[in-house]
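The structure appears below as structure tokens.
Excluded from the complex is one protein chain; the other protein chains are retained at their positions.
This part shows subunit A:
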């Protein structure tokens, strides 16, 4: 299997007054194409930071981030936006849907920014919503949907552009156990059927145990990396 994400000695430092917080220190990591990886660790260990570095939402202080064979560390913010547009999807704990738009419109947004032809957009967005099992809630706004349904919308939004990588920051964190399980099943299905590479940050040990690989972070360092 080929490596799709490669981190080389990635460090992320935050200056807080006189002291420096080492959110990540010299992390080396290879993620293979099609892997379903869980990222666990105590609060403040650097899980979100690692995810954001991979997704280009923040630039590492030091080190290189290769996605495919491109070192995105040298990308400008605008270049990163364009890169993300094509290759990376995001799913958040708090859904981050636009409350003024319907489910269908929310899912259409990435297609608009990617300048997908307006003829194809509606079909693609509808297909994505069908895939996550929300065929009958397309015209509902997030406020009219349950937490689980909202997270399904954001899964649909993440997959609509058919990215090869999806980064999830505690996707089940705001959901009850049963709904969380359903979302995880959905993620596993996307991973299996569409060969999408997932990195899932989670506090839920049940979620982590169902992933193929479990990476544990502590104080900004990888201290355990195991495959189930």
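What we mean here is this: a contact is a pair of C-beta atoms (placed from the backbone, for glycine too) under 8 Å apart; a residue touches a chain by one contact, two chains touch by 3 or more; residues count from 1.
We take it that contacts and distances are computed from a predicted model.
Trainee: Look at the options "protein-glutamate methylesterase", "Xanthine dehydrogenase family protein subunit M", "Quinol oxidase subunit 4" or "FtsX-like permease family protein" and return the one that UniProt uses as the protein name of the missing chain.
Mentor: For the chain missing from the view, the UniProt record says "FtsX-like permease family protein".
Trainee: Looking at the whole complex, which of A:73, A:137 or A:157 touches the chain that is not displayed?
Mentor: A:157
Trainee: Among A:98, A:177, A:209 or A:228, choose the residue that contacts the chain missing from this document, as touch is defined above.
Mentor: Reading the full complex, the residue touching the unseen chain is A:98.
Trainee: Touching the absent chain: which residues on subunit A qualify?
Mentor: Residues of subunit A in touch with the missing chain: 52, 55, 57-58, 77-78, 81-82, 84-85, 89-90, 92, 96-98, 100, 109-110, 112-115, 118, 157, 161.
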